[in-house]
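Part of the complex only, each chain left as placed.
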Amino acid sequence: MKVLFIGGIKSGKSLNAEKYIQKISKAKPVYLATTEFIDDETKQRIQQHQKQRSDNFITVEEALVLSDEIEKHEKTAVLVECLSVWVNNMLYHEKSFEDMQEEINKVMMQERDVVFVINDVSCGVIPENALARKFVDVNGKIAQLVAAECDEVYHVVAGIATKIK
Amino acid sequence: MKVLFIGGIKSGKSLNAEKYIQKISKAKPVYLATTEFIDDETKQRIQQHQKQRSDNFITVEEALVLSDEIEKHEKTAVLVECLSVWVNNMLYHEKSFEDMQEEINKVMMQERDVVFVINDVSCGVIPENALARKFVDVNGKIAQLVAAECDEVYHVVAGIATKIK
């Protein structure tokens, strides 16, 4: 089973996804953090979050090759938190949209329970910054691609998740 | 009864909230304007709006302590227009998220009919400006907090209010 939660910044998408995966996972779910460690402060903040989550999740980290990590977890659901950071990582490492598409397709073909979280960045004015414009485009195309393959899609506004598929 | 209308800039959230409160309020509803007067032009524009509303609303102004003002209006519903401006005021006066939380909790515990309006600023790219980033974060957290305590929540897009709770 594949599920997507999409919403804006501080919309409550992560909290809703975390509650959802606790319900569907038979064993303690895996929290797949896509963040790449950049500086010590970020690292520290992430380790703190990880500690807070430790009762409810097994945390693993993977910035690029999601499918290899997800493949390992046959008996428990995996929360991918989040796809927008992954898109950012992939762009940073000069991967094309086709590379991302291929990676997403691999995950979709695995018989695993995966809950994806993605940030909706589509409803502002078109950014002046070319890199930001590219990110908005690719993030939107990945959201469409993942949503098309998911069994359920939830749109999160003000902490409230509405099922749109 | 507590109700929230959330939507983007010029989404029609205010018009929908105004129509809604006219239906539920037994007496002429109170329009609680959260705007702080900064310059004469803004003041003039607000006074003009106030004049236009005067047939349908009693307008009062409060930039920070919403609960004291709402407490006064036992017999008529209060429209808080809008929470995003209030968040902005609170940040400007160096109030913390916890201060805002406390104030919202006070309002929620009052047996009053309140309709809240909040601006959805969550779906653009993450702003480069640190102050804007903080505003987006706090505004989102307040939207979640208020929505969780409301009896009904409406998401407004292109003037159309969809009940999401």
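A and B label the chains in the order they appear, each numbered from 1.
Heads up, the rule we're going with is that a residue touches a chain if its C-beta (ideal position, glycine included) is under 8 Å from a C-beta of that chain, and two chains touch if they have at least 3 such contacts.
Values in this document were obtained by computation on a predicted structure and should not be read as measured data.
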| Whole complex: how many copies, 2 being shown? | 3
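Quick note on the criterion: only the chains that are shown with their structure count from here on.
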| request: Report the inter-chain centroid distance for chain A and chain B in whole angstrom, where each centroid is the mean of the CA atoms. | output: 32
| request: Within their complex, state which residues of chain A touch chain B. | output: 7-12, 120-125, 127, 132, 135-136, 157-160, 162
| task | Please name which positions on chain B make contact with chain A in the complex. | result | 4, 6, 8, 118, 120, 122-126, 136-137, 139-141, 143-144, 146-148, 153, 155, 164-165
